[in-house]
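Report on the following structure.
Showing chain A:
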Amino acid sequence: MTSSRAAFAAILGKDLRSELRTLQALPAMALFAVTTFVIFRFGLDRTQLSGSLAAGVLWATLLFAAVLGINRLFVAEREEGGFDAIRLAPVDRSVLFAAKATALVIYLAALELIAVPIFALFFLDSLAALGPLVAVLLLTDIGLAATGTLISSMAVNSRARDLLVPLVLLPLVVPLMIAASGATEPLMAMGGPGYHRFGTWLLVLGLYDLIFTLLGYAVFDFLLED
Partner candidate 1 sequence: MYGKGLKPLSIATVALLAVGLSLVFFYAPLDADQGFIQKIFYLHVPLAIVALVGFIVGGIFAIFHLRSGDSRWDAYSYVSIHISIIFGVAVLITGSIWAKASWGHWWVWDEPTLVSFLIVFLLYCTYYPFRYAIEDRERQARYASVFAVTAGAFVPLNFMAVRMAQSLVHPRVFATSTGGLPGSMMFTFLVCLAAFALLWVTLVKFELAAKSASGQVKRLRRALDAPSPGGRSRIAPEVS
Partner candidate 2 sequence: MLGLVLAGAPALPLDEAGKYVAGAYIVFVVLLVIYVAIMASKLARIERELREVAEVAEERSKEGAAAPGRGSETPSISGSLASHGSRGGGD
C-alpha cells in the first residue's frame, strides 16, 4: 500500500517537475486557447457572449486545448522507458494511470486558471458566473483526465498517434461536454447566473467521472502487458 503511494507521488512529482522545467505543454495549451477565443470573436462576429453561445465557445476551446496536452501525456514514458520501469517495479501498475491522470487534472486546472479569466475579460459582462463555474470546471477536468489518460496510453504505442487521440477521445467526451455546457449555459445567461438543473448536471459529471476513473483504473493493467 505505502509503496503504491510512494510510486504515485514519485511519478506525479517527476511529471510536474519536468513540465515546470521545460514548460512545453502548458504555455502551448494556454496560447492556443486565447488565440481560439480571438478566432471565435471574428468567426461569430460578436464581442459579447452569453448563455449557450458563451458556454459553447468556452467548452469547445477548452476541449481542443486539452487534446493538445493529452496528445503529449505519455510521450516521455514511451521515449525514456517509463513503461518498462513501471512494469519492473513491484507496484500496482494502475498507479501510473492514477499519477498521469492527476497530472493531467493539474495541467487542465492551470490552463483554466489562465484561459477562463481571459474568456471573461473578452466576452462576459460580469464575473458572477466564475464562482460556481469552478465546480463545473473541476468535475469536467477529472472526466477529461480519466478518459484522456486512458486513450492517450493506448494511442502512444501506435502509428498516427496524433490523429488517434482526437479521433477516439472526442466522441467519448460528448456526454461530458453536454453536461458541462448544460451547467454553464444558465450561469452565463444575460441577466445574471441561473442554476437551472445545475445540481443535475453536476451529478451527471460526477457519474461520468466515477465510471471512467474506475474503468481506467481497472483496465490499465492490461494495457501495460508485454
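Picked so that all candidates are chains of the complex that A comes from, given by their letters.
Rule of thumb we're sticking to: a contact is a pair of C-beta atoms (placed from the backbone, for glycine too) under 8 Å apart; a residue touches a chain by one contact, two chains touch by 3 or more; residues count from 1.
Note that the structure is a prediction, hence the values are computed from the model and not measured.
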> For chain A, which of 1 or 2 is the touching one in this complex?
Replying inline: 1
>> With touch defined as at the start, can you tell me which chain A residues reach candidate 1 in the complex?
In response: 150, 154-155, 157-161, 163-164, 167-168, 171-172, 174-175, 178-179, 182, 197, 200-201, 204, 207-208, 211-212, 215, 219, 222-223, 225-226
